[in-house]
Structure formats: structure tokens, C-alpha cells
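For this depiction, one protein chain was excluded, whereas all remaining protein chains were kept in their positions.
Our next item is chain A:
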Amino acid sequence: MATFKDFRNDVKPNWCPGCGDFSVQAAMQRAAANVGLEPQNLAVVSGIGCSGRISGYINSYGFHGIHGRSLPIAQGVKMANRDLTVIASGGDGDGYAIGMGHTIHAIRRNIDITYVVMDNQIYGLTKGQTSPRSAVGFKTKSTPMGSIEQSISPMEMALTVGATFVAQSFSTDLKDLTALIEAGINHKGFALINVFSPCVTYNKVNTYDWFKENLTKLSDVEGYDASNREMAMQTLMKHNGLVTGLIYQNNERPSYQELLTGYSEEPLVDSNLNLDQAHFDKLVAEFM
């Protein structure tokens, strides 16, 4: 059985010292080992940005695609091989700006993959511009007078478009984050995990200390029930989205693959490619 060390490779991440993404990487590696995966059975697909590099730092199949498109690539990989565990990942710019359309539709579609967003409320790799997660008033190179656009609430958004698994974590909570990624992998459907992963270089507002002061653990909220969508929405609104833990999970709704008519039980990748003559004749006869 593989241990989390088996998911390490020899590439030294080019993240800044202190970046939240290091912990996300560690949590992903631990979660993969904890659920019993072998490295070759995991595919990590990532977008573009600092966090997008994560697929290159894990010893597994990894696909570093184009900006905002990790989700359609990841869904394609999963459709090709339903036996693989597929984790898509990227930053808040990747998932909630350029790739927002895919995020919403991947949630609706509910293909069985896990999406980990490293949310630092800033564009890091392009050296500090506003992100759709930046708060109103947040000053960046592209918003020198402070952001005047409303910030996106990804967890509430996910609930409104029919998410079956919504969770949020903080990169320093390695244990909780690992457990949530494991739960996301085990969830039969699309799992969205938003991780507050501070940018120590360009975001001087949403720092580690800031999060420590402002985050509420759902485990500390009395009577919180993650199967109750209404409660999830109310709690998110009450805490301005700043909660961590499993926000909502719906185990009733089958995944996309389970609902598909005719979709092979065996991984598609193993199918016999030859179309036999009888089958072809039947197809052709319809045009006669």
C-alpha cells in the first residue's frame, strides 16, 4: 500500500516560502494515501497560476492545462476512465474568474471528481491584481483605488446550482483539510473544496492571522447539520462565508455517470475499438 511519501516527487515547488499552497499539496498527498490510492491511479489536473503548478509536485499522473480549464479536462479524464481518481485544482482566478462557467456547470453535471480551489483572494503569478474573491475596497495593482466590484461567494454559489458536496478549509488546518479531501474523493459526485490559502507576497490583508481571527469552524456551530441545505445557506450568510468544514453534502443524488444511459461499467479506455460488421450493417441500414 502506498503511503503519502509515495505521492512525493523530486520537484521543488516554486511557491514563495510561507505560501499556503504547500499545505494543500501535503493534504492532497496524505488524502490520496489515506483513501488507499496507488500513484498511477490518481490524476491531478490543474489550471494556470501559482496554485496550478500543484499537478507537477505530486507523484501521480498530472495534467497542467490552460487557464481556467482544469475542470473540463478533468471531467474528460474521468469519463475516459471511471476507475481513476481525478482531482482538479487551481486558484480563485482560475476557478471563479476565467473558469467560472466551467465551475458552475461541473457542479450541475455532478461527475465524480474532486475540485480543490486554492483561494488567496489575489492574482499572484501575475504579481498582484484583483481577483473575483477580493473584497470591496481591496487595493491591488489593478484596483489602486480599491476594488469596487462585489466579491463572489463560491460556497453560496455552489449551493444554488445544485452542488452535492461543498466544503471549505484553511490551509494551516492540515488535519481537517486532509479529511475533507478524503471525504471529497469518497463522495459519489462532484466535490468542491475551497481552501483559504494565503498569499504571503501580494495579499497583506487576508493573512494567516486575519483568517485565524475571522474563521469559524462548523464543528463549533451548535447543531450544524451538513445535510441541511437551508441551514448551510443561512450559516454561510451569517458568517459572511468565513466558515470551515463540511458545509453541505447530498448523498441522495446519483452522480452523472450513474445516471447516464448506456455508459460502460468498465472504464471506456478498456473498450474494444473494432466495430463489428453486423453492428455497422445495422447503422448503415438506417440510411437506406
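Everything below uses one rule, namely that a contact is a pair of C-beta atoms (placed from the backbone, for glycine too) under 8 Å apart; a residue touches a chain by one contact, two chains touch by 3 or more; residues count from 1.
Here is the rule we go by: contacts and distances are computed from a predicted model.
Colleague: Which name from "CbtA family protein", "TRAP transporter large permease protein", "2-oxoglutarate ferredoxin oxidoreductase subunit alpha" or "Polar amino acid transport system ATP-binding protein" does UniProt give the chain that's left off?
Modeller: "2-oxoglutarate ferredoxin oxidoreductase subunit alpha"
Colleague: Considering the whole complex, which of A:39, A:128, A:162 or A:254 touches the chain not shown?
Modeller: The missing chain is touched by A:39.
Colleague: Have a look at A:160, A:234 or A:264 and name the one touching the chain we're not showing.
Modeller: Missing-chain contact among the listed residues: A:264.
Colleague: Determine and list the chain A residues touching the chain excluded from the picture.
Modeller: 6, 8-11, 38-41, 43, 45, 48, 55-56, 59-66, 69, 71-81, 83-84, 101-102, 104-105, 109, 260-264, 266-269, 271-275, 277, 279-280, 283-284, 287-288
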